[in-house]
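Left out: one protein chain. Kept in place: all the others.
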Amino acid sequence: MCKTPDGKQIKVGILGATGTVGQRFVTLLVKHPWFNIHVLGASSRSAGKPYAQAVAWKQTVPIPSVVRDMIVHECNPRHFAECAIIFSGLDADAAGEIESAFRSADLAIFSNAKNYRRDPSVPLIVPLVNDSHLIPLKKGFIVTNANCSTTGYVIPLRALEKAFGPIESCLVTTMQAISGAGYPGVPSLDIIDNIVPYIGGEEEKMEWETLKILGGIADGDDGMKTFDMHARHPLRVSASCNRVPVIDGHTMCVSVRFQQRPPPSPQQVREALVAYTPEAQSIGCPSVPVHAIFVHEEPDRPQPRMDDIINGAGVSVGRVRQCPVLDIKFVVLANNVSIGAATSSIINAELAVLKGVVKLE
Amino acid sequence: MCKTPDGKQIKVGILGATGTVGQRFVTLLVKHPWFNIHVLGASSRSAGKPYAQAVAWKQTVPIPSVVRDMIVHECNPRHFAECAIIFSGLDADAAGEIESAFRSADLAIFSNAKNYRRDPSVPLIVPLVNDSHLIPLKKGFIVTNANCSTTGYVIPLRALEKAFGPIESCLVTTMQAISGAGYPGVPSLDIIDNIVPYIGGEEEKMEWETLKILGGIADGDDGMKTFDMHARHPLRVSASCNRVPVIDGHTMCVSVRFQQRPPPSPQQVREALVAYTPEAQSIGCPSVPVHAIFVHEEPDRPQPRMDDIINGAGVSVGRVRQCPVLDIKFVVLANNVSIGAATSSIINAELAVLKGVVKLE
Amino acid sequence: MCKTPDGKQIKVGILGATGTVGQRFVTLLVKHPWFNIHVLGASSRSAGKPYAQAVAWKQTVPIPSVVRDMIVHECNPRHFAECAIIFSGLDADAAGEIESAFRSADLAIFSNAKNYRRDPSVPLIVPLVNDSHLIPLKKGFIVTNANCSTTGYVIPLRALEKAFGPIESCLVTTMQAISGAGYPGVPSLDIIDNIVPYIGGEEEKMEWETLKILGGIADGDDGMKTFDMHARHPLRVSASCNRVPVIDGHTMCVSVRFQQRPPPSPQQVREALVAYTPEAQSIGCPSVPVHAIFVHEEPDRPQPRMDDIINGAGVSVGRVRQCPVLDIKFVVLANNVSIGAATSSIINAELAVLKGVVKLE
Partner (left out) sequence: MCKTPDGKQIKVGILGATGTVGQRFVTLLVKHPWFNIHVLGASSRSAGKPYAQAVAWKQTVPIPSVVRDMIVHECNPRHFAECAIIFSGLDADAAGEIESAFRSADLAIFSNAKNYRRDPSVPLIVPLVNDSHLIPLKKGFIVTNANCSTTGYVIPLRALEKAFGPIESCLVTTMQAISGAGYPGVPSLDIIDNIVPYIGGEEEKMEWETLKILGGIADGDDGMKTFDMHARHPLRVSASCNRVPVIDGHTMCVSVRFQQRPPPSPQQVREALVAYTPEAQSIGCPSVPVHAIFVHEEPDRPQPRMDDIINGAGVSVGRVRQCPVLDIKFVVLANNVSIGAATSSIINAELAVLKGVVKLE
C-alpha cells in the first residue's frame, strides 16, 4: 500500500521552504514513503545558503539532517525541472506570480496559497472530500487546498451529502486556535482571558470555499471543466468566526438543514459519519488518517486539548442532536495543524499520483 | 430618581446569605439607596453565628462592616416577618421547600433559584426585557429571574421584537466564562488551553426560558394569569453552549429570522438596538445601566476582557450583519457577573416597588 | 494638598505622545490637578496631524476630548519652549538624540527611556524610594525612572534599609506579566500554558539599577554630584526573570540578607514595611498611592489578578518569613502598568516641583 504505482521514488520541490508552511512540508516530506525532497526554493535573500542557515526553524523536531546542508535556490522553474511535483508554501504576495510561472513551465504545483483558489479552472481540493475534482489536467497545473477551518468542517458535510443528499443550509460558529494565525500571530495581550469575535476574511472564505468544494463539475465555454459552486442544489452557508485562547484545534458548532424531508435522525447521522470512507482511504494514500471522522458518544466531547491528536488529518465529531431551527446540529473538532496546509497538499499529491493525474517519467 | 415612592427605606432579607449568590446580594445591597439588609438567612449550620464567622467570603471587596456582626438566622419565615422583600440566593436543593414556605407566609420573594422558573403562575423576569410580566400578584409570591446566558441575549431579542415584530427563529452559540459556573466550579485542568462544548442543562434552559420571557400573558383556567411561551407567534430557539477559558463575560453568536418580510437591514437593526429603552430605565430603577444595549462599530468587538465593564447590567452588541441562512447575525457580550443573578433580582424588586406590586407598609 | 506651591497650573509637553507610554502619559495627565498638556510631540510622520488621527489608540478609556484635535508637533525644542516640564515616552532608538537636544535647550525632561539611566550625572529615581537623589540640577536636565520590575521590588528593599541598615545581598526571582513587554509584545503561541525563563537584558537591569537607586550621592571630579552604586555598603543582587501568562502584575520572590547581626525577625520586617512612608507621601505629591506598601497577612497572597488594584502605584507584600539561606524572604507584587513608566515619571515631576528643582516662572 505504501508503494507508488510503479514502486519508484518521486522527486519533489518545495517553494517557500523557509516559511512556516514550508518548514511543515519539510518535516512531513522527509518521512514520506514516496516523495524525496530534491529542491528547496525560497527568496533571493536565502538563495545560495545551506537550508539550516537560511531558515529560522520553528518546528518542535530538529531540522532533519537530510536537508540541513541542502543549498536553497531561488523560486525559478529551471531549478525545479526534474521535480514531478512542486509543493508551494509561498505567501500570498509571492505566490501569484511564481505559481503562474511554474505552471507555464509545465510543472505540477500543489499549493497552499490562496491566490488561485477562486480561479474557476483550478481545483480546490480537500483530500477527504472532493478528490473527484482531481480530473485530468493540462501538463502544467495548480491544485489548491482550502483554509484550515473550511477543511475541517466540510468533511462531515460531505459525509452527510453522500448519505442523505444535498444540504440546503448550514450555519457554523467557529472557535479557532491561535496556531491557525501562524507565528508570531496573535499577540498574547489580545487573547489571554479573552475571545476575539472576528478573524479578517475568514467568514467569507468559509462561505464560498464550501460551495466550491462540495459543488459539482461543469463544462466551461472553452471545453475546459470548471467548478460549479454547488449550483445545481443551492447551498447557503453562514459562518461566524472567533479566535479563542486555545493553542491547537478549531472547534466548530454546526447546524444543517437537508433538502430531504423528513430529515435523517441524529442516530442516522451518527451512523453515516462513522461509515464515511473517502476515496483517499480506499485507494491507499499513505498520509490519510485511520478515521476520516471519529464520532464521540460522551456528551462533553470533542475538546481540543483532549482530543485533537486522536485522529491526525481526520476530524472528531460529537454532540450529534436535533436542531430546533435547522435539522441537525453537532460539534466538529479539527486539528488545524495536522489537517491543514501542508498535510492536505501532500495527500492531494498522493491522490494525483494514484489517479494518474501527475505523470511520472 | 433614587428615592422610593414614599421616600422611606425598605427592610429586606437574604436567604442563602453565605453562598456565592448570597454574598453578591450582600455586596450590592449594602450600597443600595432604598434597601436595608434586615435579616440574613442561612442553613442551621450557620444560624446563631455572626455573619463574618459563618461565611467563607469570596468577593473582591472586604465584608461590609454593617453585616460583619449581624447574627445569621435559619431560613424560617418568622425571622423575616418585617421584611417587605426577600432575596433568595438559595441552592436548588433547598430553594423548593423554603421559598414555598415563605410564599405561604405571605412574603414577597425575588429568587435566583431555578425551582419555580417553569411554574406557569410564577413570573420569570429579565428586568430590561419583560417587566410587563410583573402583574399584580397575591400577597405572598415568588418572582424568578433567568439563567445568566439567557439574560444577556434576550435583551437584544426583545429590542428587535419591539421594533420589527415577532422573531421566527433564533440560533445562538455561546462561549461562556468560567465565573458562570460558580466557585470552585470548573477545574483548571478541564479548561486551560481548552474548550468544553457542553454545559449540562444550559441549552435546554436557554431554549425554553427565552420563550417564557419573550412570550405574552394568558388567562389561566382558574382566573389566574399564566405565561404563554411565545405561543401566539411560535418562536424556535436552538442553543449550543460552550465553556471557554475566559474569567468573566459570556460571548454569544446569534442569528435570527424575523416573521416580517422583507426583514430589516443591518443598519435598521443597529438603530433599533441603540434606541431600545426598557421601562426599568424610563421609570427610574436605581440599578439599571446607562445603556441597555451598547452597539460597537469596530469590526472586532465586543470582547469579554476589553468590553465587559462598559455597561454593567447592560449588554454589548457588535458585528451586526446579514446572515446568509437566517436574516441577521450579531455578537452579544453579557457580563455574567454584573448582569446575572443578584443584580437581576434587585432590579426586579425595584420594578416591583415602583409599580406597586410590592406593598410597603 | 492638591495645589502647586503657588496655586498655578503648569504647562507640560509629551515626547513620543503617540506610542504606548505616550498614550499612558496622555491618559494620566488629562486628569492631573497641576499639569496641563500643552504640546504633543511625535515623529515627523505624525507631525501636523490632529492627535486622534496620528495615534493608534490602545488604552481602555477613549481618547480624551481635550487632546483629540490638538495638532501633533515634531520633537523639536522650539515647539516646547513654554513647557516647564517635558515627559518623554520615546523609544530607546529616538530618545538618545532628542532628549540630549532638549536638555541643551535648557528644558527639564522626565524620561521613561533607558538611554541615560546609566549616566553617572543623571538621577535614576523611583519616586517612593530615592527622591533624595533629586538634588539641585542645572537648568536643562534629564531625570530617568527605572524598569518596571526594579521599580516594584526596590520599594520594600528601601523600607528595610531605612529600618535595619544596609542589605548585604538580595536574590530575586520574578514572574512578570505580558503587559510589561508592550504591544504587540509576547506572541500568544510563546506564553499560553507556558513559562519563558528569560527576558532579554532584564536581569542585568535589575542587578545594576538596584545599586544606583539604593546607593548614595558622591562628589564627582568636576564638582558635579554623581551616584555611587551602593558603594559604601556593597550590595550583591542576583535576579532571575521569567515571563508568565499573566496580563498585569509582576510577582517577585525575594530573599535578603542584612549586614546587621542578628537580623530582624519576620514580625519586625512586617512592621517596618507597614510603617514605611516615603517623602513623596509626606510632602503631598498628588499621584502617590495611599499605601506605599500594603502587607498581606493571608498565607496565599498577594496574587496578581486579585490584588493588583489595591494600591495603584504602591506594592503589595506577603508571606514575610525566615529564609533558611539568607535571612528573610517575602513575595512582592507590583502592578507594572500602574507603578511603571508614566506614573513614576509624573510623581518624579511632582517631587521636582515641590522641592523647587523645577523652576516655575
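The letters A, B and C name the chains in turn, as written, and every chain counts its residues from 1.
Here, contacts are C-beta pairs under 8 Å (C-beta built on N, C-alpha and C of every residue); 3 or more make two chains touch, one makes a residue touch a chain.
Quantities reported herein were computed from a predicted structural model and do not represent experimental measurements.
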Mind giving the shown chains that are in contact with the missing chain? A, B, C
In the whole complex, of C:4, C:226 or C:240, the residue touching the missing chain would be C:240
Taking the full complex into account, find the residue in C:18, C:130, C:150 or C:251 that is in contact with the omitted chain. C:251
Which of C:170, C:214 or C:280 touches the chain that is not shown? C:170
Of B:179, B:210 or B:240, the residue touching the omitted chain is B:179
Take the complete complex as the reference. Which residues in chain B touch the chain that isn't displayed? 178-179, 183-193, 245, 247
Residues of chain C in contact with the chain that isn't shown? 169-171, 173, 175, 192-198, 200, 207, 236-238, 240, 242, 244-247, 251, 253, 255, 299-306, 318-319, 323-326, 329, 331
Just checking the interface: what residues of chain A touch the absent partner chain? 60, 192-193, 247, 305-306
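Here is the rule we go by: only the chains that are shown with their structure count from here on.
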Which whole number of Å gives the spacing of the CA centres of chain A and chain B? 44
Using Cα averages as centroids, what's the distance between chain A and chain C in whole Å? 50
Multi-partner residues of chain A (at least 2 other chains): 192-193, 245, 247
